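Omission of a single protein chain aside, the complex is shown with its protein chains in their original locations.
Our next item is chain A:
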Amino acid sequence: TACTTQTQTQIDRDPKQPGAMAGEKGLVLLDFWVSPFGQRVRIALAEKGLPYEYAEEDLMAGKSDRLLRANPVHKKIPVLLHDGRPVNESLIILQYLEDAFPDAPALLPSDPYARAQARFWADYVDKKVYDCGSRLWKLKGEPQAQARAEMLDILKTLDGALGDKPFFGGDKFGFVDAAFAPFTAWFHSYERYGEFSLPEVAPKIAAWAKRCGERESVAKSLYSPDKVYDFIGLLKKKYGIE
């Protein structure tokens, strides 16, 4: 299947595949190749220099026993297993990594107010981007136009929040950057379905996306915008959407 090929590509390019440095820290990540939520965790683990075993869940084929055991409540990836104990929900996993590995480079700042700002914007990305983006490619007519208007508003808001800083974290790549960076691979699809140009709508976000793409943690975790676009095509077929 197309997804097995993707998985193989991932295995071929990732030297940290099972067997190599897998599980030195007892970390196993249950994930799905194109998931932006899983990619957040991959980026965070890379930024922190934490070795882990990557375990692909072929979600197009259904949910494995392993996944259902690890996340019985939501039955979703990503799941991070640490010495066999599961942590679920991508932003909760990111915060767990902060707490459990305090000697590794931190994604959250140390000041409580700055941390609150970071959590606020990561929550904003979580609440808004994926759902609105999905409506862009799932819907037609008036509902799609509404989704388009919302997406532009979301991107402009994030553009304003970023301001003139190189990263949401300031000078350093941080929590919000890790939370939002996977969606940079989806911008191309949002632009095509929403018929807009990101550099026109949110120029700072467009520049930020390029900056993120230059980081090894992001480049190694994301798939190309074209692959994401093709994946959306696959999803539409699966859901019977024209």
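As a convention for this text, a contact is a pair of C-beta atoms (placed from the backbone, for glycine too) under 8 Å apart; a residue touches a chain by one contact, two chains touch by 3 or more; residues count from 1.
As a working rule, contacts and distances are computed from a predicted model.
Trainee: So which of "Two-component response regulator", "glutathione transferase", "AP complex subunit sigma" or "Sorting nexin-2" is the UniProt name of the chain that got left out?
Mentor: "glutathione transferase"
Trainee: Going by the contact rule already stated, which one of A:Ala61, A:Ile92 or A:Ala149 would touch the omitted chain in the full complex?
Mentor: A:Ile92
Trainee: In the full complex, which of A:Gly62, A:Pro112 or A:Gly240 touches the chain missing from this view?
Mentor: Final answer for the missing-chain contact: A:Pro112.
Trainee: For chain A, which residues reach the chain that was dropped from this view?
Mentor: Touch with the absent chain occurs at residues 73, 82, 85, 87-89, 92-93, 95-96, 99-100, 112-113, 115-116, 119-120, 123-124, 157.
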